[in-house]
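Structure, as C-alpha cells:
As you look at this complex, bear in mind that one protein chain is not there, while each of the others sits in place.
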Amino acid sequence: MTITAPGLELRQLSRELEGRRLLDGLDLQVAPGECVALLGPSGCGKSTTLRLVAGLDPASEGNVLLDGEDLTLREPGERQVAMVFQSYALYPHLSVQGNLELGLKVRGVPAAERRQRIDAILDLLQLGSLRHRRPAQLSGGQRQRVALARALLRQPRIVLLDEPMSNLDAQLREELRPELRRLLCGGEQPVIYVTHDQQEATGMADRIALLEGGRLQQVGTPRELYENPANRFVASFLGRPAINLLPMAHRRQLGLRPEHLILGEEGPLAARLLRREWWGHQQLLWLESDQGPLRLLTSAAAAMPPQPRLSWQRRHELWFDADSGARLAP
Amino acid sequence: MKLSGAKALLMLPALLLLVAVFLYPLLRYGWLSGHASSVLTGLRPVPNGGANWQRLIEDVRFWKDAGQTLRFAFCSVALELAGGLGVALLLHQPLRGRGTLRALTLLPWALPTTVMALGWRWILNDPHGPLNAALRSLGAPSYGFLTTPATTWFFAVLADVWKTMPFVALLLLAGLQSIPADLEETLRLEGASRIQILRRLTLPLLVPYLSLALLFRLAQALGVFDLIQVLTGGGPGGSTESLSLYAYLNAMRFLDFGYAATVMLATFLLLAVLLGVGWLLLRRARIARTTGGPA
Partner (left out) sequence: MPLRRLRAGLRRPPGIPGPLAVGLSALLAAMLLALGVAPGLGRLQGAAPQPVPIRALMPAPLADAVAGPVARFNAKNPGVRLEVIRGPLDTEAISDLAISSLLLGEAPFDLLLVDVSWLAKYVAAGWFTPLDGWFGPEVLAAMEPGARLGNSIGDHLWRMPLTGDTGLLYWRTDLMDRPPRDTDELVAISRDLQRRGKVPWGYLWQGRQYEGLSCVMVEVLQAFGARWWDGASGATALDSPEAVAAASWLDGLLRHGVSPASVAGFTENDALQMFAAGEAAFLRNWPYAWREIEKADGPIRGKVGVTTVVAAPGRQAGGTLGTWGLSLIRGSPHPEEAVTAIRWLTGETVQRQLALEQGYAPTWSRLYDDPELQRQAPLLVVQRAALQHPEPRPLTAAYAQLSDLLTRQVNGMLTGQEAPAAAMASAQRQSLQVLRSMVGTPAAAGTGP
C-alpha cells in the first residue's frame, strides 16, 4: 500500500463511454483546503472528472482516494461530497428553507438541529430574508448563494463546483469571487472548481489543472502555467490576448505573448499597423509582419513610430515543435 | 393585459370554434330538455314544462348509472395513474431498446376502442374464449366472466386501464423528462434513497402532469361509452351501464330526444361540478405547498 498525503487523490482515473475515452488516466492531488481549478474547452473531460469524484458516474479505471481511503466504489450519498451545479439545481417546488432542509431530512437529522444549522448558514450567507422565497423568486446571484449554502450545510469532505458562476453576469462574477474563496477555500476540504474561463480559474484557484481531449496537459499554479507552459496548447489557452506563434526554421515555432513585444524603431521584425483596439489604459495593436499577423499589447500612451519594428527579451521566448506542439528548449 | 384589436381578431376563430363545439350544443340541450321530442311528437319538440327533469329525478336507472359511472371512473383512473406512473418510471430508466419499448407501450392506446373491446369480449367469452379454455385445461369449469356483475365490472375496468394506461404513462414520462437530471443527482449526493427521491422530488415535480392526466382521464372515463357498449352492452342486468350509454340509448334507440338531452345535460352538470371540485382541491393543495411556511 502506498502512503498517501491527506486530501483528495485521483489515480489514473479514466472513463470510457460507448468506445469514446472521455477521461484518460488522470493523476491529480488536491490538498486539504486547496482549490484546484479544472480548466479546459468544452468536452475536455473536466465535468466528467467531477462526476467521477462525486460518484454520479462509474469510473472505467483508476481510483478516487480521500485521505487514503478508496471511494471509487462508494455510492454518491456515502462520499460526503457537496456539489454545486451550473444550474444550481435548486428544488423548484421548495422554498429556500425547504431546499436547505431536504438533505438534512433525508439524512435523518433531528428537527431542532436542522433548524439550528439552517439558521446559522442563512446568517453566514445573509440569506435570512429570503428564507420563504421559492427559487423562481430569486435573482441569479441569490440562487447561487442558496446553492452554496446547501452545499456547505452538507458538511462535506470534498467540495465540487461545476461552473458555478457561468450563469451570472460578468460584474457579479467578479464581485462574488472573493466571497466564494472565503467561504469554500482554506478550510479542511479539498475543492475542485470546474470552469472554462481562465480568468475565473486564475482568480479562484491555488492551482490549475488544464485538460484537453480527456488528458491532463499541465497542472500548476496559474503563474507556472503562464510563464512556463508545458506545450503549445497550454501556452495558447492561457493568457489573453492569445500568444503569437511565429513559424521558424527547423519546424519550430516561436511563441511570444502580445504583452512581451516591444514596439520601437529597432528590432528583428518589421511591422505594419492594421488596426487598433483601445482597452482603456492599454491598447491592442493588430500588426502585419514578415512572419505573419501579430498582436501586441502596449500602454495606451505609446506612440506609433513611422517605421515600426518589434523586439522582445530572450527570456520571454517560448519554443515549440511545430508538429507536436511540444515545448522545446530555447 | 388589455387585448389589442389585432390580438382579439386572431383569437376570434378559436372563440368561434369554442362556441360552435361547446356552447351551442349545451344551449341546445338545455332548450331541448324543456321539451318532449320523441316518436310520439313526430320528433318535433313540444314544450312539456319540467316533465323531463321530474322524470330524471325519479329515474332510478339514471341514478344507478350515475353511481356506476362514478365508481368505474374513479377506479379506472386511480389504477391508470398508479400503473402509468410505474410504467413511466420504468421507461425513464436508461434501458437498452428503450425506444422500441416505448413504441410497444403505446400499442393499446393506438388500438380503436371498439376493436379492443371486441378482443376482450372474445377473450372472456363463456365457454368459447381462450381464458375459459385455459381454465378448462386446468380442470376448472368455465366461468361466466361477462355474466357475473362483479367480474364484468372488473374486466371493464381492466380493459379501460389496459387501453389508457399508455397515455398516462407517456404524459408522465414527458413530465419525468422535463425534470433536470441535476436535481435528482443533488439529492442522491445528499444520500437519499430511490424511494426518498421519488417521494420528495419526483412526485412533487410531477404534480402538474399528474393533475393534467387526472383531469383528462377523469373527464374521459366519466363519459365512457364505446368500451361499455361493445364489451358488456351495459349488462349483465344493467350493472355496467354508464350515463353516456343511457343517454345514447335514449337518443338513438328510443328516439326520445327530449329526455336524452336531459340526461346528457344532467351528466354534463354532474361532471362539471365534479371536475370543478377536483380542480379546486388540486389548486388549493398546490397553493398550500407554494405558500407553506416552515415544513
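Here the chain labels run A and B in written order, and each chain numbers its own residues starting at 1.
Note that a contact is a pair of C-beta atoms (placed from the backbone, for glycine too) under 8 Å apart; a residue touches a chain by one contact, two chains touch by 3 or more.
Because the structure is a prediction, the values reported are computed rather than measured.
Undergrad: Give the residue, chosen from B:144, B:223 or B:278, that touches the chain omitted from the document.
TA: Candidates B:144, B:223 or B:278; residue touching the omitted chain: B:144.
Undergrad: Check the options B:30, B:47 or B:86 and report the residue that touches the missing chain.
TA: Of these options, the touching residue for the absent chain is B:47.
Undergrad: At which residues does chain B meet the chain that is not included here?
TA: Missing-chain contacts on chain B: residues 14, 17, 21, 36, 38-44, 46-49, 51, 55, 58, 60-61, 125-128, 142, 144, 146-149, 178-180, 205, 207-209, 211-212, 216, 232-239, 241, 249, 252-256, 259, 283.
The rule we apply is simple: only the chains that are shown with their structure count from here on.
Undergrad: Just give me the whole-number Å value for how far the CA centre of chain A lies from that of chain B.
TA: Each chain's C-alpha centroid was found; their separation is 54 Å.
Undergrad: Can you list the chain B residues touching chain A in their complex?
TA: 180, 182-183, 185-192, 196, 200-201, 204-205, 207, 289-290, 292-295
Undergrad: What part of chain A is in contact with chain B in the complex they form?
TA: 54-56, 76-79, 81-83, 85, 87, 89, 91-93, 95, 97-98, 101-103, 105-107, 132, 134, 150, 154
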